[in-house]
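Removed: one protein chain of the complex. Kept in place: all other protein chains.
Now for subunit A:
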Amino acid sequence: MGELVVEKHTKYIVTVEKSKDSFESVVMEHLRLNGAYWGLTTLDIMGKLDVVDQDEVVSWIMQCQHESGGFGGNIGHDPHLLYTLSAIQVLGLFNKTDVLDIDKVANYIAGLQNADGSFNGDIWGEVDTRFSYIAICSLALLRRLDKINVEKAVEYIVSCKNVDGGFGCTPGAESHAGQIFCCVGALAITGSLDRVDKDLLGWWLCERQLKSGGLNGRPEKLADVCYSWWVLSSLIMIDRVHWIDKDKLIKFILDCQDKEKGGISDRPDDAVDVFHTYFGVAGLSLLEYPGLKPVDPAYALPVDVVNRIFFSK
């Protein structure tokens, strides 16, 4: 079995951030804050966060913030919960959450809760359990969960549970590993995991492992590295991770590396990107691959970062 080429991945993450010479790279600029979270968290898990200029990143992040308190995906872009969580997480990595006006950000998030407990992603009203997770995770990291109706938020998430034990983006929507991570993560953070049928959900999740060792995100789909994170973290949170073959999954992720140029792809021999590089490395961390910092499955941040946030005064 090959090894994780840490140095190559580090170099890949640093250079990909700077490249602006192809349509494929510039066309992602509206979600640059998500990209920053993926790249920087990967670096931190590998113990390489010191290769980036903290102050430069922090000052850029603060330029993405709006009057409302929410963050856009880049400077000049409209605010959305998707980028607000990334901003909080990246500032957490750098131990810089004190640059935030905490209540202002928390009020922005809390203001997006609906009467039924669900959350809009922004002022335009799209509802999704991903936004429930983001709101709950963000407010927990800001230690302002008291600003929302947690009980109703939990009820809404539970209403998205399907007959197969999984969760979708809204009530009645198809189960999807990414949505399941969001729902289980939100329930874990709010101490509501008793609302999950762990055996049934664990069943659905472990059936995602294919013969190759890789995991898919829905029935009949191909294995994909990003689901190493979503499926695996969910299995850990509901305490059913022993149902899958960890060694084969490690091998699958390592086989998706570009060993020359760095980076990880969705499946072997495909083109690499930062998104899959993050999910591959974070997945390996959950699988206790040597030399990596442990990651918290609910907050999607290194455990030491989460501890620092919760145990600081």
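By definition in this document, contacts are C-beta pairs under 8 Å (C-beta built on N, C-alpha and C of every residue); 3 or more make two chains touch, one makes a residue touch a chain; residues count from 1.
In this section, contacts and distances are computed from a predicted model.
**Student:** Since a chain is absent, check the UniProt entry for it and pick the matching name: "Rab family GTPase", "Cytoplasmic tRNA 2-thiolation protein 1", "Acyltransferase" or "GTP-binding protein of the rab/ypt".
**Tutor:** Per the UniProt record, that chain is "Acyltransferase".
**Student:** Given the contact definition stated above, which residue among A:195, A:221 or A:308 touches the chain not shown here?
**Tutor:** Of all options in A:195, A:221 or A:308, contact with the hidden chain holds for A:221.
**Student:** Which of these, A:77, A:96, A:147 or A:293, touches the one chain of the complex that we don't see?
**Tutor:** Touching the chain that is not displayed is residue A:77.
**Student:** Among the options A:202, A:263, A:283 or A:297, which residue touches the chain absent from this view?
**Tutor:** Per the contact definition at the top, the residue touching the missing chain is A:202.
**Student:** Return the single residue from A:3, A:116 or A:174 that touches the missing chain.
**Tutor:** Once the missing chain is taken into account, the touching residue is A:174.
**Student:** Write the list of subunit A residues that the hidden chain touches.
**Tutor:** 21-23, 26-27, 30-31, 72-73, 76-78, 80, 122, 124-126, 163-164, 168-170, 172-176, 199-200, 202-203, 206-207, 209, 211, 218-221, 240, 242-245, 248
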